[in-house]
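Every protein chain of the complex appears in place save one, which is left out.
Moving on, here comes subunit A:
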Amino acid sequence: MSSSSVTNSSAADETLRAQIFQRLHPRVYLERFIAEKIRPDGRTFDEWRNVSVNVGSISTADGSALVRMGDTTIVCGVKAEIAEPELDHPEQGFLVPNIDLPAICSPKFKPGPPTEEAQVLSDRLNEALVASGVLSLSSLCIHPGKAVWTLYVDCTCINYDGNAFDAALLAMLGALRSTTLPKATYNEETGRTTCSRKTRSPVQLTRNFASSSFGVLDTSHVLSDPTAFEEPLMDVTLTVIVDDRGELISTTESGGAISEETLLRCINRAKERALQLKD
């Protein structure tokens, strides 16, 4: 009995020592794992975390999705409003994506106005959704020059464990796919728009795509889907967005030189990942 309690306490000691080492020397800790060809959470370099998508769970929103990518949890809701279109584009509706990283999701975010990370993520998601034309804005038109739909796509992170961009993009696309808009008619005489309570039609998405993020350590070790521990230690971060036909939509690389074969390898992995996620 006493010997088992001794082994238990020494195992607990070792875990404590490992945790202290991880806090004091995070990079060395990670490099020790990399040398054994494994990552701290047990995945291989190429492995992606399990993804689960739950669509349509929020009944009060016009469309919603809940995405879990490992421990990173993102909730997305779509709300539709009627607005007057811009004078320059009288037949185009509006798509307004936004993500919020509140203090609840991670100790590194403090309560208050959106942090730089949340703002940058919002801008990148805006580029990925609006600039890539996933939703034809003219399909949101009710009456040219008078009434158009505005879709507010709002994401909130409930738990942050790295790679919020991939999870948020997945959540936004899932929510948009499940969005239904009521049939709206514009009355020219009164200038008001009436929405039907009974008929709802889904929103038309033109293309489907998935994003994959990678982190490169020491120019040769490429880790897919970095966690919150690995992310700040990466030398180079790379995000590739691939559409469902296997064609590239956007690549963003920050941090330094990666060799062409590494880039090609990442692109191929991103394409496989897009096929995986399609199912």
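Please note the rule applied: a residue touches a chain if its C-beta (ideal position, glycine included) is under 8 Å from a C-beta of that chain, and two chains touch if they have at least 3 such contacts; residues count from 1.
The criterion applied here is as follows: contacts and distances are computed from a predicted model.
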Omitted chain (choose from "Exoribonuclease phosphorolytic domain-containing protein", "Calcineurin B homologous protein 3", "Afadin- and alpha-actinin-binding protein" or "Phosphatidate cytidylyltransferase") - UniProt protein name: "Exoribonuclease phosphorolytic domain-containing protein"
Residue touching the undisplayed chain, where the options are A:122, A:163 or A:213: A:122
On subunit A, residues whose C-beta touches the chain left out of the figure: 116, 119-120, 122-124, 126-127, 131-133, 206, 241, 243, 245, 247-258, 260, 263-264, 267
